[in-house]
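One protein chain is absent from this view; the other protein chains keep their places.
Take a look at chain A:
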Amino acid sequence: MTHVLKIEDLHVAVGDKEILRGVNLTINHGETHALMGPNGSGKSTLGLAIMGHPGYEVTGGAITLDGRDVLAMEPDERARAGIFMAFQRPMAIPGVKMADFLRHATTNVRRPERKEGEELIPMREFRKELKEKMEHLRMDSEFARRYVNDGFSGGEMKRAEILQLAMLQPKFAVLDETDSGLDADAVRLASESIADIGHQKMGLLIITHHDKLLEHNPPDFTHVMLGGRLVETGGKELADELHRHGYDRIRKAYPEAEAANQEMLAEESAAV
């Protein structure tokens, strides 16, 4: 059976501010979807809502994974069900070593029925796998002993997120600007790694502003978000067009969504 992540008429609010205003999206396992759109259009919000961030309240619609109600699950249950998000700004957990964190996470995701306190993946087996994955990603072995995202450079954080993607092997992954803040070499390495780990092996929802990541991971579908709605869907050629010409055509074609987007941006800057 092919796994399906289905989002139907999703409405999401932060506080009393509505951000997503009816999003519909179906991702089949093995497909790559690019999610593009100007700043403030709601791309990260969609990812965080899929993952179950407590600050993002779903006010309407549904998310299902193979027919199971994702919205009824806690974030950890979603992870164990096979959903993953690579964060734009992952959190530092001082004092917790990457390897310990990953061993816990990997165990829980691979054994969703594991009870708290039960054995983790055997240390030797885990270390071997982690070492291989890290070598593959050309990461220094010292990385495993560092504290999670603590004092990491932007590039290191992104690579740590990719390492987690590699270890957890989710069914569906949202990658939120996993290529941002990186130099050209690092973008290429990240793009190749993601292609290697995820392309056609998972359902990918890639949020990006750059073309490099999509060059290595050609999207089956490209969606454009504006004002909290997916206003247009196409193939790879739509992503190419947006990279070349920007969002002017889109903004003009969907004045209502554009107005909503401007309103959201204004509220955002007022809040800051």
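Assume contacts are C-beta pairs under 8 Å (C-beta built on N, C-alpha and C of every residue); 3 or more make two chains touch, one makes a residue touch a chain; residues count from 1.
Rule of thumb we're sticking to: contacts and distances are computed from a predicted model.
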Protein that the absent chain corresponds to, by UniProt name, given "Helix-turn-helix transcriptional regulator", "Fe-S cluster assembly protein SufB", "Branched-chain amino acid transport system ATP-binding protein" or "Indolepyruvate oxidoreductase subunit IorA" = "Fe-S cluster assembly protein SufB"
Among A:I7, A:L20, A:A79 or A:L230, contact with the omitted chain is made only by A:A79
By the document's definition of touch, the residue of A:V14, A:I27, A:M51 or A:V187 touching the omitted chain is A:M51
Residue of A:Q164, A:S193 or A:N217 touching the missing chain in the full complex | A:Q164
Contact partner of the left-out chain, one of A:A105, A:A186 or A:A253 | A:A105
Against the hidden chain, chain A presents residues 51-55, 74-76, 78-80, 84-85, 87, 90-96, 100-101, 104-105, 108-109, 116, 147-148, 164, 168
